[in-house]
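Have a look at this one.
Left out: one protein chain. Kept in place: all the others.
Should a chain be cited, it is by its letter among A and B, assigned in written order, with residues numbered from 1 in that chain.
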Amino acid sequence: MPPEVALAIFLLPFLSFVVIAFVIRPFLNNRPQLSGYVTIASIGISLLLSLWVLVEVIKSPGHELSMPDYQWLAIGDTAIHIGVTLDALAAVMLIVVTSVSLLVQVYSQGYMRGDPGYPRYFAFMSLFTCSMLGLVLADNLLFLYLFWEGVGLCSYLLIGFWFHKPEAARAATKAFVVTRLGDFGFLAAILFLYAKTGTFDIAELYVLAPALLSATALTWAAIGVFSGAVGKSAQFPLHTWLPDAMEGPTPVSALIHAATMVAAGVYLVARMFPVFASSTEAITTVAIIGGFTAIFAASMGLVMNDIKRVLAYSTISQLGYMMLGLGAVGVAVAGGVLEPEHGLMLGVAVGIFHLFNHAFFKALLFLGAGSVNHATGTFDMREMGGLRKAMPWTYLTFLIASLSIAGIWPLSGFWSKEGILAHAWESTPILFYLAMITVFMTAFYMFRVVFLTFGGEYRGQSEGSHGLHESPLVMIAPMVLLAILSVVSGWLPISELLGGESHSFFGALASPLAWASLILAGLGILLAYAIYSKKWLSAESLRQRFAPLYTLFSRKYWLDELYESVFVVRILIDGLFAAFHWFDDRVVDGVVNGVAGGTVAAGRGIRRAQTGQLQAYGLAIFIGILVIVACLFIFD
Amino acid sequence: MNLYLLAPEISLCALALVVILLDLFIGRKWILGAVSIAGLIVPAAFTIALWGTNETSFNGMLVVDQFSLFFNLFFLVSTALVLLSSTEYASKFAAFRGEYYALVLLAAMGMMLMASTRELISIYIALELTGISLYALTGFLKDPKSSEAGLKYLLLGAVASAVLLYGMALVFGLTGTTHLEGIKAAISAEGLLASPALLMGIVLLVAGFGFKIATVPFQMWVPDVYEGAPTPITAYLSVASKAAGFAVILRVFYEALGPVSLDWSIIFAVLAAITMTLGNVVAIWQTNIKRMLGYSSIAQAGYLMIGLATVSALEPGAIGSSGPSALVFFLACYALTNLGAFIAIIAISNKIDSDEISDYSGMARRAPLLSLALALCLISLIGIPPTAGFMAKIYIFSAAVDYGLIWLVIVAVINTVISAYYYLRVIRVMFLGAPLSEERVPSSGALRAALSFACLGVLVLGIYPWVLLRIAEAAVRMFP
Partner (left out) sequence: MLGNFGYIGIFLISALGFAIFMVLIPPILRRSGIVPKKPNPTKSSTYECGMETVGKSWVQFNFRYYFFALLFVIFDIQVVFLYPWAVAFKQLKLFGLLEMLAFFLILVVGFIYAWRKGVLEWK
């Protein structure tokens, strides 16, 4: 396989972006549908090329292709090389990104029809896909970070796509700012690692970082990298942006939640896994944050009324599972329980296998939610109900995805969740119990959605149930494809390819662990059935019974309020910024504002005020000199 | 005494005189701008012809080496961009266009001399030549704001000059010479390493030059002056004048005060941290884009000073060249980026007659290319790839890390994060806001040419910084 293939995978979506932004939008604006075709064609070819890469990777010994790299620039004696990495991990991720992205683009043809920003939408989507592919292919941290930021930027643009809605603009800013908090730690860690090892190359860091850094330093570096992943993958405590990111178009949510944005964090931990596994403290942090996030987010998913918000919390929770899977195996490796040679690949296999399966069923769930919205015009489940009859295809595919995410045998979710649970059981029992409770909660909230949306009678006010209709074929077709993938993706030998363990189709049912989780999931479904379908239990009375918990969950543990009112408003805005603002306002700005005030008083005003002002400026110079001198003589 | 070494400066001076005379005798004033811009080819050609020489003249006062030639070209290019962006703006002051162009050219000549003199008094004269031209240019609009800015700049500039002269006097008093090499020799020979008087002199020099580059606490003039000055002059101040300050600091501190580098590098490190923090945090509150860019340029000066602070802490007196080369490279990247941003602002404000950020709402629909260019420059100012700003930050941060200034890099990285907020806000307003009117915002050919040059430079340096980096390294190689 020529090395240009790898570059082409990444460059094709970029080309599509360039064509849409600079050719279609300015010159062919009357034929916006062209932009959709260009995007689909380019990502489709990328998918085919990714499949080629996958085949080559499977054929090659050690499941890794060596690619030439190029010197990009040199600072003094150190040179930075760029190249692509093509191992099993990258190949699997390429498939996930291109396939989900392709199906989402096809779906968007129907969903976004008639939107005035149609070409802009596809331009951003292409760029989004391109950044994510670049992130996956990068073989050094510098470029990884570059595309990492690119992904962040595109998510900002897409979440804020309907910028005329204030909530959308707000959500976009929130997503960008919150993830940047994590990015700051990531960047600091990259620079720190570079300072200590002199390389950005990830493969070299596997060896050099544990060798050259002290244990404490390594821990901090790994935690710095992890903070980036926490931001991007919406782990506690930086998870608040993801539910708000619902303000973007639904296909964008599908892409963000399944393949591009949030997957980047998990991918980063997997890519840097050998570094994480060298530090017990760091990898334990990953496991704990992951396990905690899984149950924490699931608890909030229990009570949301907005269908997309439930799905958002379920994503956070599932990402927590992936982190837990990586962390649990990593803890075993760091503790010496597992041989590093085997354990390092196993950890990646456990985490990424779930990411792989999750990508399909989560994309499907979002597309289903979009389809429902297409028919009802709302995302509020209290105004839905009875959609099963009007939208049979949406119902069927949504049901398959729900069963899959709940971990029902033999759908895909079952296989990867089992892997995570089994390893959590072995290395971190406490987190295992949390994860088991989460299994129950997941099944419950997903089927709460299913019964509220598709079961019962239609409760919407705006129009009668006769107005409901199934979505067009262009939207249904991708959903059906994704439904098939949600069933079978677990049967693919992805785990083996990544170096993890294989599983037999029926043999999995022999383990007591599998039965325990299946029973818990079944109980969850049953409870949802009892409350929302048969109404044996009244949801209202339950809510009153558990009022404190309900309030806690539905107010999202007051974390948004905490962050905004305490951190942002009190500390930053009221405190620090206000102090500087006051200084600027009173000391620097006073005169200038006076000038702008009116031309009548201007002449006299300026002259009088200027004298005072200049004295202040001059005084600052002299005080500055005195302070510098004093400091020098005191500290010298 | 080799006058040929002075050819770029002499030809520039002649050009300024020609422009003044032309102004007296011709009616079609657009010719003045054209002559000024085209005439810059002559000094540029002389500079390129001199490339590779390393000689001194006028008893060692004038030195022509890679460093001064690099800065000659730097100033000529930024002057050309400023003049290009002035051609349309100049219609605002119909009466004195010839003087405007001539003063810009004379200021450029002063800056070129600042980079190529090696003697304190000549440095001072060059500094004043630049300064006085710029004071006049700042007040050129003659409206209350502009006059206020000009007067403030003049008076505070005089204060700074006094401080600088005092510092020079102290250094001269201690070493008995005004030649930089002689000062260096005297410091080593006479055991002045620990002299408190010398330290005092250094602080005063830092203050005097610090005024030029607008470091805290000598930055107070910046917002007022930047806001009041004609916008092309604001661009000129923020780029060329600042670069000249850095050039002269490199010259004086690396050549003359190298033996006491430990003393001044820590001053620059601490001032850098304070400067970038204050600049960024205050910039967040600005509603006027020129004022915001004023504070942004203060913050950028903070990043630039990291390059001054990167002196090896390991062995006293050892000076690394990666700091200066990173600084010079950063200056070039910053110049293109900031000029690009200002040119876009000039183009927009020529039409909408406002500098308020809120008036830029929906500009992407009224002037798509201008908005895109401005967004690119702002992204470069944040330091997001693939722009020049990113490369510049990478180089200067890595130089600092190499010299063990990790704390400073951490502060700088935090600042970069903060700065993203206010730069992105402008982009958001432009691209996501509702347009205030449907009227398109056209721009002149000269502005578009200048803006394309700047944006192209930003992108090229962001992707392929090699060539310029080699030149920057060659430029600072003669620093010991």
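For this structure, a couple of remarks:
By our rule, a contact is a pair of C-beta atoms (placed from the backbone, for glycine too) under 8 Å apart; a residue touches a chain by one contact, two chains touch by 3 or more.
Worth saying up front: this structure is predicted, and the values here are computed from it rather than measured.
Looking at the complex as a whole, the chain kept out of the display touches B. When the whole complex is considered, the residue among B:T175, B:T310 or B:S398 that touches the unshown chain is B:T175. The chain not shown here is touched by just one of B:L17, B:I31, B:A162 or B:A434, and that residue is B:L17. Subunit B meets the missing chain through residues 17, 20-21, 24-25, 173-176, 190, 197.
The definition used in the following text is that only the chains that are shown with their structure count from here on.
The mean-CA centres of subunit A and subunit B are about 41 angstrom from one another, to the nearest whole unit.
For subunit A in complex with subunit B, the residues that touch the partner chain are 73, 75-76, 78, 146, 149, 153, 160, 163-164, 169, 173, 176-177, 180, 183-184, 187-188, 191-192, 194-195, 576-577, 580-581, 583-585, 588, 591-592, 595, 599, 602-603, 606, 610, 613-614, 616-618, 620-621, 623-625, 627-629, 631-633, 636. Residues 144-145, 148, 151-152, 155-156, 159-160, 163, 196, 199-200, 203-204, 206-207, 211, 216-218, 220-221, 223-224, 227, 263, 267, 270-271, 278, 281-282, 284-285, 322, 384-386, 391, 394-395, 397-399, 401-402, 406, 409-410, 413-414, 417, 420-421, 424, 428, 431-432, 434, 465-466, 469 of subunit B are the ones that touch subunit A when the two sit in their complex.
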